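Below you'll find the structure, written out as structure tokens, and then a few comments.
Entry: chain A
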Amino acid sequence: MSESRVILEVKGLKKYFPVHRGDKTLFVKAIDGIDFEVREGETVGLVGESGSGKSTTAYCVIGMYSVTDGTIVFKGKDISCASAQRPLELKRDMQIVFQDPGTSLNPQHTIYKILELPLKVHGLAKGHELHDRIVQLLESVELPESYLYKYPRMIGGGERQMVAIARALATNPSFMILDEPTSSLDVSVQAKIINMLLRLQKEYNLSYLFITHDLSLMRNVATRVVIMYLGKIAEMAPTEIFFRSPQHPYTQMLLSSIPVVTQQEEDLKPKKIKSQGEIPSPVNVPPGCSFNTRCPFVKPECYERDPVMVQVGPDHFVRCNLFT
Partner candidate 1 sequence: MIAQKASDNSAVNRYLENFKKAWYKFSRNKMSVVGLVIVVLIILSAVFAHFVAPYPHHAGAFVNYAEANLAPSWDHLLGTDVFGRDILSRIIYAFRGALTMGIGVLVVVVPIGTIIGLIAGYMKGTLIETVLMRITDVFLALPPLILALAVCAVMRPTLFNSMMAVCISWWPWYARLVYGMATSLRNEVYVRAAELIGASRFHIIFREILPNCLAPIFTKMMLDMGWVILTGASLSFVGLGEQPPTPALGTMVSDGAKYLPDYWWISIFPAIAIMIIVLAFNLLGDGVKDMLSTEE
Partner candidate 2 sequence: KEVKPEDSIIRITEDWPVFIDPGVGSKFSDSIALVNTYDTLVFPKPDGTVVPHLATKWDILDNGLTYRFYLREGVKFHNGDELTAEDVEFSMKRLLDIGEGFAYLFTRNVAEVKAVDKYTVEFKLSQPFGPFLQSLVRLYILNKDEVLAHIQKNGQYGEMGDYGKNWLLTNDAGSGPYKVKEVKMEEYVLWEKFDDYWGGWDADAPKYFKLSGSVEPITVRTAVGRRELEITDELQPLENYNMMDKIEGVDVATFLNGHNLNMMLNTKKAPTDDVHFRRALAYCIDYDAIITSIYPGSSLSKGPVPAVLPGHDPTIPSFKRDLEKAKEELKKSKYYGKLDQYPVSLSWCAEAPEEEKLALLIQANAAELGIKIEITKKPFGSMMADAQKMETTPNASLVFVAPHYNEAGSMLMSRYHSSSCGTWEQMEWLQDENIDRLIEDALATVDINERFEKYAKAQKAIFDLCPTIWLFDQAEKRAYQSAYIYWPTAERALKKETGCLPMGYDQYVHDMKVYPEKRLALL
């Protein structure tokens, strides 16, 4: 696995948002120093609860946010700058599909216009070719040509997400970020989309950074899993190993919380760890380990010392005081 080329490398990435409370300025530490990498052809699953910084990570990588600190290296080039300063060709090579298909398509544009934009901006097709290419894109996401002149509101949520995927594909990117592409859809539609994404990955040799909070889904799509908690990575491991032996107490809590439909799955869950406590506000992260408010194994040192990442197996990293 480690043979294949690393195409994205994130090192010590930090992103703080200033928030104004009365006359004070505080910082939301949306990401607080994370390192991970994405290799060619693989799907890295980024999992974590709401507000843990998954989207922020994605937006930093894609350039929507400028980073506070750290570097992002894509195919050997440092791209730790905002999208406005990035070269056009980089934008071509890296694409994103957003969470909510309802808002990521301009309601005033037809599907044709939506798909036309990346082609035109990057000068990928002209005239007759343009039309053909758009039809071809639609076909690649299994939508009929008759959809060309429909408006997003006229089609279903799943189909909208497919259009968004087609738009991302338009520039032939090699790397795609999928920010919870199915979380607002039904299981049956989700199934369709996930299958299609996997097929496209094979077809075009794409690398995915797949963001979700659904571990069951992750189990079925990712090659490697990164678990985030409050802006930091809690655990990182290849999928197989991860589900076999989750190490971090948070990961275990997460896994044991998943509702499942078969006994067989039930057995895969770790011993029931009771989920407890609220996620602390990201403006006000407690000192020490940020999980200390909810951890069933909390030790006195957890209130003082922020753990560091340690390797516990091949490609398997955990950040917990229990392991140091």
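Selection rule: all candidates are chains of the complex that A comes from, given by their letters.
FYI, a contact is a pair of C-beta atoms (placed from the backbone, for glycine too) under 8 Å apart; a residue touches a chain by one contact, two chains touch by 3 or more; residues count from 1.
In this text, all values refer to a predicted model and were calculated from it rather than measured experimentally.
Chain contacts in this complex place chain A in touch with candidate 1, from the set 1 or 2. By the touch criterion stated above, chain A contacts candidate 1 in their complex at residues 62-64, 83, 88, 91-92, 95-96, 98, 100, 103-109, 117-118, 121-122, 149, 153-154, 164, 167, 171.
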